[in-house]
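Only one protein chain is missing from this complex, and each of the others stays in its spot.
Let's turn to chain A:
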Amino acid sequence: MSQTDLPDQDPVFQLKGSMLAITVLELVHNDLTRLDEQLTVKVAQAPKFFHNTPVVLALDKLPAHEGAPDLADLINVCKRHGLRPLAIRTSRTADSLAAEALELPVLPPSGARERILEPVASIKKEKPEPPPEPAYRPTKVITVPIRSGQQVYAQGGDLIVLAPVSAGAELLADGNIHVYGPMRGRALAGIKGDTNTRIFCRQLVAELVSVAGHYKVSEDLRRDPSWGQPVHISLTGDLLNITRL
């Protein structure tokens, strides 16, 4: 190599200021179980949004009396749902120390105003196009048991299951969900936001039911007199109705 190239002085990097648009996950309560449940519902509504999405975890809005969250657990919950925490935002020493231990950068609390972001399943088009003719989507029919850890998604239509759905299994549909075996897992209908969709089941013993993002977990469902009974589940406004069949 010739001297004139001056390889040692040739810069290999540049520092640039930038305003990155980045999602902030602001924790309002220190309750990882509920965070997990609510993220499940959000992910179901907009799976694409939650795919390796970088986020900053904001802990500065947590009420002091709820204590510091377990940062490692919090990060795990986020990762499980496709979020990739880049840094935390906090003013508390405990949080900063925990972040340091995990080699996670700490940002100072925000003064700036942020806008609330609703993840959307698909990017909205600029020009409103005439609504396309509704295409016929065949219903997805499942005849074998759906076991713990399995997930079935009926995209663009209804889902019918003619077998048991185990605890720990998950059913997703853009349309309605019908289950003719015992329904012990999670069922989320209308996950793209169709509030007219319903869930029908022969035996409601579910861990979670959700219509267009409005959900109930088994703790609430168990108190309902229709627990264990044949029911259909529908939405009026924000209210999830459970009606005996």
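Heads up, the rule we're going with is that a contact is a pair of C-beta atoms (placed from the backbone, for glycine too) under 8 Å apart; a residue touches a chain by one contact, two chains touch by 3 or more; residues count from 1.
The rule is short, and it goes like this: contacts and distances are computed from a predicted model.
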{"item": "Omitted chain, identified by the protein name its UniProt record gives, among \"NADH-quinone oxidoreductase subunit E\", \"histidine kinase\", \"ABC transporter permease\" or \"Septum site-determining protein MinD\"", "value": "\"Septum site-determining protein MinD\""}
{"item": "Residue among A:G67, A:P105, A:G149 or A:G228 that touches the chain left out of view", "value": "A:G149"}
{"item": "Interface with the undisplayed chain - residues on chain A", "value": "144-150, 163-164, 166-169, 181-182, 184"}
